[in-house]
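Have a look at the structure below, then the notes.
One protein chain is absent from this view; the other protein chains keep their places.
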Amino acid sequence: MTRRDLTLHLGLIAGLFALHFLLPAYHHGVFARVMVLAVYAIGYNIAFGYTGLLSLGHAMFFGAGMYGVGLASYHFAIPALPAWIIGLGCGALLALVVGLLALRTEGVSFMIVTLMFAQAAYLVILYYSEYTRGDDGLVIPGDMRAIGSWDLSDEGTRYLLAWALFSIALMLSLWLVRHPFGRVLVALRENEERARLLGYDTGGRKLAALVISGTISAAAGGAYATMFGYVGASFAGVQYSIFALLWVLLGGAGTVLGPFVGVLFMTYLNDVASGVTEAYMLIAGVVLVLLTLFAPQGIVGEIRRRFWKDLP
Amino acid sequence: MEFGPYLMLAMLEGAVLAAVLALMASGLSLVFGVMRVVNVAHGEFYMLGAVMAWVVTQFMMGLGGGPAVNFIAAAVLAPLIVGSIAAAADVVILKRLNYDPERVIVATIGLLYIIQQAALMGYGPDAKPVVAPFNERIALPWVAWGENGLEMYYPWGLSTTSYKLFVIVAAVVILAGLRLFMTRSRAGLVMRATQLDGEMATAFGIPVERVYAIVFGAGAALAALAGVLIVPIQQAHYLMGGDALLLSFIVVIIGGLGSLAGTVVAAVLIGMSDGIISVFFTPTLAKIIATLAVALVLVFRPQGLFGVKNR
């Protein structure tokens, strides 16, 4: 890890901390949400951006974290922190099972298999509506939304926790890609055959990458549940799998900062466009097309290509 | 309802789904096979086909046409319009991306948003029906052992409509035509050559770019045709593309990438199993089981049912 890497990423973290004191109320709330969703995107980036696993089912991991937390708090009155750890466990376990099966496939088949598993997971949420309240979802009781004396429904506490979670995920992802393990993942993405010939256990690495990715996604889902107090099936739907892909591709797949930039960009694109016209989806669509035409490696990827060759 | 007639009814319904799915998925398969790109906007072309069918029939009704004439006009015009839109999108956008798979995914997601929003603004949020050219309810007979040996009777609820049968027949005819076109015509030969080896095709003087535009347009036109066929049964709605897209993805992959025959067989399998599984389980559970079954087929046969390994 070079000093320049560290300066850049710690700088972003410091900047986000400073924004806690500077942002007006509305944008303060938006940033808190962006940071939690960016953790989800960081998780996705490890599978897709670095390892080349094009999954269209990551919403199930996000959902596993969310429902792990939600069901534990709602039905068993388990407080926020232990519930969050349960959510992490659910995500890791699901990622392990899905990985063992789905990693037998690759490429587009992998994409479809993950999509199908996620669709089944979504339907399972609806099927057990007795416990999950299906599509309606659950509102997490207020007294479960606290860690000790920190009230997670408080705007300030929420922002700082989102910031802490984001910082950990960001640094973890930076560390991972600079670590030999991360470099093997990139090698897998670039040429799996060669990596195997070099003696790497490619299957094991891919599984490990998917489990790490799923667990981070679940961490985001679980945090979202306690922080915003709502658990709903729409977060486990195919749309959220596509969002993850979109954010990462837009920000720059295989870059550490890309996921955050992608989420921030899409969020504000929708927000600003919806202020201008009811047809904001149209604007979002046009921008997406333009980006693929003129910044094919995503925003951060483009910066890396043009200005900063060894940006992680 | 008794088991036998129920199963038959479910299979009939499954066959209608299979027919529409086969048409739509063969469009996707064609694009994937020849161009090697995933077109996420494929479902929106299906939706556009249905919406255009509504537009054309409304327009024709203004001219005083009967349902049959209107429907034929829709079946001809809607795929043409949608195919042209798609071909234009190929030339304007996809060509400039050099058909890079990942970039095409994002670009077609963008296209999806654009088409969906345009449909919402131009067509509106309601589901609107198109009158079927003919739609008689046909009660179907069933045979069972009775007191006097084999008896034929009309069980409660066992019926279909003439239009649904027409959809099945139409899909079979169109797909047979497509197969003939791909195997017998020069244009089909050119497409298959491009599919096998784009560079070699270029070297032999095949205008690959033009082939791509035509293939992309033809793929979209097939989806649009599926949309036209379904709209008298299901109505046109601006969000109808999403689920159709997922289903046709599944069909294409299960059938084996780029294999048109495989796609058709997979469509029949998926359509029929959707119908048949619904006989045995409560509806949502049936969907879960069908979904997992598809996933597991792929897990244990990753190249699809008819794909060749490591192509």
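As written, the chains take the letters A and B, and residue 1 is the first residue of each chain.
As a working rule, contacts are C-beta pairs under 8 Å (C-beta built on N, C-alpha and C of every residue); 3 or more make two chains touch, one makes a residue touch a chain.
Here, contacts and distances are computed from a predicted model.
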Name per UniProt, for the chain absent here [options: "Aliphatic amidase expression-regulating protein", "Anti-sigma factor antagonist", "NADH-dependent phenylglyoxylate dehydrogenase subunit gamma" or "ATP-binding cassette domain-containing protein"]: "Aliphatic amidase expression-regulating protein"
Visible chains in contact with the missing one: A, B
Option from A:139, A:198 or A:290 whose C-beta touches the chain left out: A:139
Touch criterion as defined above, residue of A:7, A:129 or A:191 at the omitted chain: A:129
Hidden-chain contact residue, picked from the options B:72, B:91 or B:127: B:127
Touch criterion as defined above, residue of B:122, B:141 or B:157 at the omitted chain: B:157
Touching residues (missing chain, whole complex) on chain A: 24-26, 29-30, 33, 123, 126-127, 129, 133-140, 153, 155, 228-230, 232-235, 271, 274-278, 280-281
Chain B, residues in touch with the chain not shown (by the definition above): 1, 5-6, 9-10, 13-14, 16-17, 117, 120, 124-127, 129, 131-132, 135, 137, 139, 156-157, 159-161, 233-235, 237-240, 243, 275, 278-279, 282-284, 287
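Here is the rule we go by: only the chains that are shown with their structure count from here on.
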Chain B contact footprint on chain A (complex, rising order): 101-102, 104-106, 108-109, 112-113, 115-117, 119-120, 123-124, 126-127, 238, 242, 245-246, 249-250, 253, 279, 281-282, 284-289, 291-293, 296
Complex interface listing, chain B residues touching chain A: 38, 93, 96-97, 100, 102-107, 109-118, 120-121, 242, 246, 249-250, 253, 257, 284-285, 287-288, 291-292, 294-296, 298-300, 302-304
